[in-house]
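Sharing a structure with you now.
Only one protein chain is missing from this complex, and each of the others stays in its spot.
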Amino acid sequence: MNPVNYLYLAALLFTIGATGVLIRRNVIVVFMCIELMLNACNLAFVAFSRLHGNLDGQIIAFFTMVVAAAEVVVGLAIIVSLFRSRHSASVDDASLMKL
Amino acid sequence: MTGLAAYTTSTGEAFQFWVLGTVAVIGALCTILMRKAVHSALCLAGTMIILAVFYLANGAYFLGIVQIVVYTGAIMMLFLFVVMLVGVTAADSLTETIKGQRWLAALCGFGFAILLFAGIGNASVKDFNGLAKANEGGNVEGLASLIFTKYVFAFEITGALLITATVGAMVLTHRERTERAKTQRERSEERVRGKHLPPLPAPGVYARHNAVDIAGLLPDGTPSELTVNKTLRERGQIRDVSTEALNDLRALEQRAADRLERPDPHRKGGGRNGDGDRAEETEEASK
């Protein structure tokens, strides 16, 4: 088996995550889908690292994880305060720009 | 995995890839298709663990462990925590409200996948280097030497980012107290002058239910919302014992009647059980 298959898997997971963002309305699930996309990217980076034979890809994946952690912290805080003010976890309810 | 360049991996890894890869895809699909957020989170956690295994298989030992500990262990638990906070049973309705959104999403997703696959296939990677040489001095040591030399600025900046995110989360969730906290005296006076001097009535009815989400019944049979916790009330998660219990009772009678092959006393009004109940209730109320 060629390690390129990992890339195909990453692409598939990324697309699934993106589609999830588009079709789900629960803001937490949307956020999970974003995490899934980030993880797919990480898998691709790790696979690249192996293909190229150096560790830089893993470093990038490492940084992605850190950034993802920060993003989750802030994002969940936003979700909590949003829920607190609206009593709803639906992204469609946050549509004040709608006419 | 010994040479500088290899064309293929071991058979064991191939086997592992195909089995676990399938599971990962199924997990991802479940993540986006499950109605309840808790289930989605669990499926995602499973997918992440599989990804951790793949990291390990790809020679990223440090990242594999970090994935399990930090991602699956910490971040997903944070997710679950928020899900609990926001409402664990609030299942999403999966009917689409935006016209054409699902079709567009499917189209975009499908096209995107095709394009990515085409791009990867276009790259036509035949051989690969493998990490044997890079991991010679140990994977963690290799990463550390890169992080603290080549990527040291990025590392420092990520540290600053984490601090900022922490502060940001605190600021966002912090609720400013806009009025003075009431003293014990004020609270007691308020309670004496207010409507409810005794403790609020407990939930649960007739010892059939003592669950907190079931409202106690008033003498006329209507549920009293006072008995249920405020949070559950706001989420709309109150179960109504009066109809539920009556339905259960009716179902029981039905089953018994079927078993005893007796004609059902309620069969005539079977289609409109609910209406009949309500009519009875109103009759009682008018008396």
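Every chain is named by a letter (A and B) in the order it is written, and numbering of its residues begins at 1.
The rule is simple: a contact is a pair of C-beta atoms (placed from the backbone, for glycine too) under 8 Å apart; a residue touches a chain by one contact, two chains touch by 3 or more.
One rule holds for everything that comes next: contacts and distances are computed from a predicted model.
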{"item": "Among \"Cell division topological specificity factor\", \"NADH-quinone oxidoreductase subunit L\", \"Protein-arginine kinase\" or \"Cytochrome c-type biogenesis protein CcmE\", UniProt-listed name of the chain not shown", "value": "\"NADH-quinone oxidoreductase subunit L\""}
{"item": "Sole contact to the chain not displayed, among B:Leu20, B:Leu44, B:Leu63 or B:Ala105", "value": "B:Ala105"}
{"item": "Among A:Val21, A:Leu55 or A:Ala89, residue touching the chain not depicted", "value": "A:Val21"}
{"item": "Residue in contact with the excluded chain [from B:Leu116, B:Leu143 or B:Ala169]", "value": "B:Leu116"}
{"item": "Interface with the unshown chain - residue positions in chain A", "value": "18, 21-23, 25, 91-92, 94-99"}
{"item": "Absent-chain interface as seen on chain B, which is shown", "value": "98, 101, 104-105, 108-109, 111-112, 115-116, 118-119, 122"}
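Simple rule for what comes next: only the chains that are shown with their structure count from here on.
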{"item": "Whole-Å gap between the CA centroids of chain A and chain B", "value": "16"}
{"item": "Chain B to chain A touching residues, read off their complex", "value": "4, 7-9, 13-14, 17, 21, 24-25, 28-29, 31-32, 37, 40-41, 44, 47-48, 51, 54-55, 58-60, 62-63, 66-67, 70-71, 74-75, 78-79, 82-83, 85-87, 90, 92, 96-98, 101-102, 104-106, 108-109, 112-113, 116-117, 120, 123, 125-126, 128-131, 133-135, 139, 142-143, 146-147, 150-151, 154-155, 158, 161-162, 164-166, 168-170, 172-173, 175, 234-235"}
{"item": "Chain A to chain B touching residues, read off their complex", "value": "1-9, 11-20, 22-26, 28-29, 31-33, 35-36, 39, 42-43, 46-47, 49-56, 58-59, 61-63, 65-74, 76-81, 83-84, 87, 89, 92"}
